[in-house]
Each structure stands twice: as C-alpha cells, then as structure tokens.
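With one protein chain removed, the remaining protein chains of the complex are shown where they sit.
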Amino acid sequence: MAVATGRLKLETQGGGQILEITPDILKQVAASKIQRGTVTIFLTGTTAGVGVMEMEPGTVKDLQAAMERLGPRGAAYQHNAMNAGETNGHSHLQASLFGQSLVVPIEGGKPMLGTWQRIIVMDFDSRPRTREIVVQTMGE
Amino acid sequence: MAVATGRLKLETQGGGQILEITPDILKQVAASKIQRGTVTIFLTGTTAGVGVMEMEPGTVKDLQAAMERLGPRGAAYQHNAMNAGETNGHSHLQASLFGQSLVVPIEGGKPMLGTWQRIIVMDFDSRPRTREIVVQTMGE
Partner (left out) sequence: MAVATGRLKLETQGGGQILEITPDILKQVAASKIQRGTVTIFLTGTTAGVGVMEMEPGTVKDLQAAMERLGPRGAAYQHNAMNAGETNGHSHLQASLFGQSLVVPIEGGKPMLGTWQRIIVMDFDSRPRTREIVVQTMGE
C-alpha cells in the first residue's frame, strides 16, 4: 500500500466559473502508479468547490443558475454586513453548500468515472483567485 | 492492507425514485473480509446520486419534493435548449447538487452506520436506467 500526495494549481475567475480538471486528475493518478484504491480531491479554499457533472455548455449554465438561486449575489449577507469591505458572502455560502471534498475509486490505474462524468472545480468568489487542489491517491 | 472493488447493478425508474442499497453494501463489505477501513460508494452516472437518510415513506417524499424545488421538471434548462432531443436538464442539475460519492468508515467488518442511517441511490433521470454503483472497500 502506498500514499501519493500531489497538488494542482488553477487560476480562476470566480463568479460561478466551472473548470474541468479530469485530465489533471488522470495524470496524477497515473504518476502515482497506484492500480487499485482511491483518489481524494480536496480544494483548500472556502469560496470554491469540487464536483462531478457532465461537462456540456448547457449543463454548465444550468448549474451556474442553480447556485445563483441558492445564494444570489445581490441578496443581503451577514458576512458582508459584519465584516467591513467583504463582498463575497454569497461565495462562502455557495461553497459550503457545494462541498470541497470528492473521493473516486481507482481500478486498473484509472479513476472509475462513468462515460460522461467529469471532475470540476466551481469558483464562487467575487474576484480572480489562484486555487490549490490536493490530489491524493492511496492504494496498491 | 487490501483493496476490494465490487459493482452493484440497479434498475431504476427515474423521476426522483429513491432506492435503498444498504443490504448490498453490507454484503460486499462482509465479502471483502476487511475489518477496519472505509467503503467508498460511487455512482458512475450524471443523472443520479448516492446519499444517506432515514428510510421512511415520509422523509422519502420530503426529499423528493425538495429536489424538485431545486431543479423543477417544468422549468427551462439550457441543457435541453442547446441539445436537440434532450429533456433531462433538471436531472443533470439535481444530480450535480446531490453528489455521486459517499465514504463510510468500517469497523468490526461493518459500515459504521447510525441506527437509522440507510444508504440510498436517488435517480433523477426522465426515463428508466440501469445504474452501476462501484463499492470499493480498503483497509485491513
């Protein structure tokens, strides 16, 4: 059994931007030489998240619209009201609802994703950011 | 340490149907002979998900109603508008919000579920499907 911990850096624009990271995950899993086990994908911020979806322009727009409904940009947030200068209350809220941790099983040296499944980062912040995603493989 | 990768096939009806898979998970964990570790349950589709709930007719209806509010069937979806013939934009959206990956710790050869916790598959698609769920145990 072995553990390999990699990192992935990503420049994001925020505002609900969705970026696919499947090729990066495939590369790091292959580099780890682990044949069977899990890959844990963990985003270290509090205004972005990781998830799984079919990556198609329409589904991207639909998910963006839904996250906007869950935490509308223009609404009143206590995070902004109680902290002078803060404008990303909606980003924190959307991120906590969306989640930062994803575990995918590995077999034959590859994540066992379905035909249409893609791994994505969704950035909810109100400004561009540099994101760090931990990609940790564990297994044999 | 060992890794055992199993699969579970399920015929689903879609439309928010909730199916319990706890007995199947218990069986696969027992067959793996792993006493301590984790079981990762991963659904390989983009219009269904996995989760945990108390499995009771009332909570089932309440969760179905809530997912319908998050992605109403009758609303306008870009997935449908931009892809001729597609009618399951709401299914993709609901699935991305609900999640496809679940990790449960194992001790004494059993998933450490609480008294009322059941593992479920929720299918959001607009038609019957055959679902494949990966059930991977890792530990000692």
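Of note:
The first chain written gets the first letter, and so on, giving A and B; residue counts start at 1 in each chain.
Operating definition for what follows: contacts are C-beta pairs under 8 Å (C-beta built on N, C-alpha and C of every residue); 3 or more make two chains touch, one makes a residue touch a chain.
As the structure is a computational prediction, the values presented were derived from the model and not from experiment.
Remark: the omitted chain is touched by one listed residue; of A:35, A:64 or A:96 this is A:96. On the side of chain A, touch with the chain left out of the figure occurs at residues 1-3, 5, 38, 40, 42-46, 70-71, 77-83, 86, 89, 92-93, 95-97, 99-101, 103, 132, 134, 136, 138.
Annotation for chain B: contacts to the undisplayed chain at residues 1, 36-38, 51-54, 56-63, 65-66, 70, 99, 102-105, 107, 112-117, 138-140.
Basically, only the chains that are shown with their structure count from here on.
The distance from the centre of chain A to the centre of chain B, with each centre set as the mean of the Cα atoms, comes to 20 Å.
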